[in-house]
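Below is one structure, written out as structure tokens; comments come after it.
One protein chain is absent from this view; the other protein chains keep their places.
And then subunit A:
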Amino acid sequence: MTTPATKDGVAGRIGAAALLILALAFGLGGATIHYAFASDPLGPRVFPVALAGALALLALLYWRRPGGAEEFPHGVLLLRILAVPGLVLLSVLLLEPAGFVVSIFVLTAGVAWIFGASVRASLIGGIGHALLWWIVFVKLLAVYLPPGWLFA
């Protein structure tokens, strides 16, 4: 998986710029930390500001040699990749209202489908995962997980 050097560099440059912005924001945030007293000569501000300075310097070095990035996915693959965190988000939203079993079923069936399983296999896999992890965590390990309306 080799990529043309120019494309490679663009992603690195964007990354370096983002890191530089982060360094500025962090340094500014660090320099304005409120505190009433400090029992040491440095106080709580110096370390974060020094880190921000170090990051800014490193980001500039990175900007000069921005290579080493992998090719970013695009098109359908990018959509599929973004769908995974999307499903995690959905299952977190469902976790407390609908309960662990429902939330896990949605997550595992959806992700299985994204990974190329047939609809039927995804559904069966989702049910299997939901049951397996419910037995393992709730019944065997007694971990608290929200039961939701289904098991309440």
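Some notes on this structure:
We take it that a contact is a pair of C-beta atoms (placed from the backbone, for glycine too) under 8 Å apart; a residue touches a chain by one contact, two chains touch by 3 or more; residues count from 1.
By our rule, contacts and distances are computed from a predicted model.
Chain not shown in the complex: UniProt lists it as "Tripartite tricarboxylate transporter permease", one of "CARDB domain-containing protein", "Na(+)-translocating NADH-quinone reductase subunit B", "Tripartite tricarboxylate transporter permease" or "FAD-binding oxidoreductase".
Within the set A:I21, A:A54 or A:I135, the residue that contacts the chain not displayed is A:A54.
Annotation: of A:I21, A:L77 or A:I135, A:L77 touches the absent chain (contact as defined above). Where subunit A meets the omitted chain, the residues involved are 11-12, 15, 19, 26, 29-30, 33-44, 47-48, 51-52, 54-55, 58-59, 61-62, 65, 67-70, 72-73, 77, 80-81, 84-85, 88-89, 91-92, 95-96, 104, 107-109, 111-117, 121-122, 125-126, 129, 133, 137, 141, 143-145.
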